[in-house]
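Questions regarding the structure given below will be posed in turn.
Here the complex is missing a single protein chain, while all its other protein chains stay put.
Coming up: subunit A.
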Amino acid sequence: MNHFLLAEPPPGAHTGDFDEHYGVYLMELLINEMLAHGAAKSRLRAHLYGGANLNSGFARIGTKNAEFAKAFLASERITVVRADLGGTQARRVDFRPARGQVRCRTVENTLAPEPRPSTRPPVARGDVELF
């Protein structure tokens, strides 16, 4: 399961911009691990939950997250089995990976974690080493 908050823009970008580099990176980590455990890309299926704009005063980060996720899955040709996106309410998702079962409920926004900047990967961003 990938859960992005993705509120952190790339350095030098405008606040509220979606960091596509980071979203693609997170998805690649997830997919590579799945392939390493025996998954085949053609058999991958996706569920999308979330993308609500919880705070009307902020940039529409939820909408941008949802748009990224849909565009990513379309370009990677990964079928979306079920999607419950948008709105202004928080969601709680229970996922049973072995059976592929998902339950999604909307909950009070006070139960949602405070948005906080996502941490960068432990390695420096885009480190280059020439041999």
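The working rule: a contact is a pair of C-beta atoms (placed from the backbone, for glycine too) under 8 Å apart; a residue touches a chain by one contact, two chains touch by 3 or more; residues count from 1.
Just so it is clear, contacts and distances are computed from a predicted model.
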Query raised in the report: Unshown chain, UniProt name, "ABC transporter permease subunit", "Cytochrome c oxidase subunit 3", "Fe-S cluster assembly ATPase SufC" or "Response regulator"?
Result: "Response regulator"
Query - Interface with the undisplayed chain - residues on subunit A - result: 20-22, 24-25, 27-29, 31-32, 35-36, 41, 71-72, 75-77, 121-131
